[in-house]
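In this view, the complex is presented without one of its protein chains, the others remaining in place.
The letters A, B and C name the chains in turn, as written, and every chain counts its residues from 1.
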């Protein structure tokens, strides 16, 4: 059964210390997608005063994981297999939004993509990511 | 002239707040390569108690930038165009090392790759990244 | 001036022997996009009787080049820097269509993406590709 009430995706966002430390928030989700946001603070910058690529990748990766999680069964969890990120434009230090969606959920693999964009809908990064379903560990 | 004394790579590591906040250190470098390390702390974990993919991507991206910087001229800086990361194995919460090297430095683009590995030389991630030379801004 | 009348994209499809030998056709295009098709023949198969991944990649790569070409100036040509292809589903031996579009055309680099799909609109591959503008050689 697909995780209709979002237990897994909520847990993924609540229980990840690194994601919480950056300030990444789960905004909304449905089967096959999720939206997230991040209010960029000064510590998330790189040497030119822009948002560090690692921050953009973290936001996108976790959002892709969230989207994939909405297609998992009650006994499954998701892990990232690989990801590719294209940095279309420099990302300003402001609020960043991300929408991730599932392109195809197979039996063992989930293909996803994501966009990171500003509040003015300027896309700064485009992401293509493959995840795998794994057995959920009770914790 | 290639940046033989490493002014650019040193500045890239010193002046990036996000990289410093994670604890990423520049260990050594030469023309076309650099090595970095990160002592993983508890806040860098994801929901399963492993190192977050975003941490691995940040470490690799910044190291690729460092390697590329060693091939820049005195008037150039580097920015990441795109990156792909394969997550070969879960990364344990311990010391992680990264070696990045330039595959080819052209006139405008730099192709790099990187490995993230444990102190026991177990490779956890393999990275392929393209960067671009841009004009250095005085700051 | 952007190549409004499609001189470059037409030449890219007419003058590429490999693309012609596979049977790839330019169907339509506008500024920032193009659509192509390929009637898959028996020789384009791999060992399981499906379309070879290399055929899908060739179709997508050339289409991304076409889309990028529509944003080139009269003095520019385009070359592929790197590409990533996700194989969402096996591709049947039938007619395949591809739509490529530019995500961002900068001064020196063009970010594109493409989908390869069947006549029933089933997406079989999703592609993310970076190209570079280079000086057009007279030939």
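General observations
The rule we apply is simple: a contact is a pair of C-beta atoms (placed from the backbone, for glycine too) under 8 Å apart; a residue touches a chain by one contact, two chains touch by 3 or more.
If you're wondering where the values come from, they're calculated on a predicted model, not measured in any experiment.
The missing chain, though absent from the display, is touched by one residue of C:57, C:96 or C:124; that residue is C:57.
In the full complex, subunit B makes contact with the omitted chain through residues 84, 86, 88-89, 103-104, 111, 113, 123, 126, 128, 130.
In the full complex, subunit A contacts the hidden chain through residues 81-82, 84, 108-109, 128, 130, 132. Residues 11-12, 14-19, 21-22, 42-48, 52-55, 57-59, 61-62, 77, 79-87, 90, 137 are the ones on subunit C that touch the missing chain.
Keep this in mind: only the chains that are shown with their structure count from here on.
We define each chain's centre as the mean of its Cα atoms; on that basis subunit A and subunit C are separated by 28 Å.
Annotation for subunit A: residues 84, 86 touch two or more other chains.
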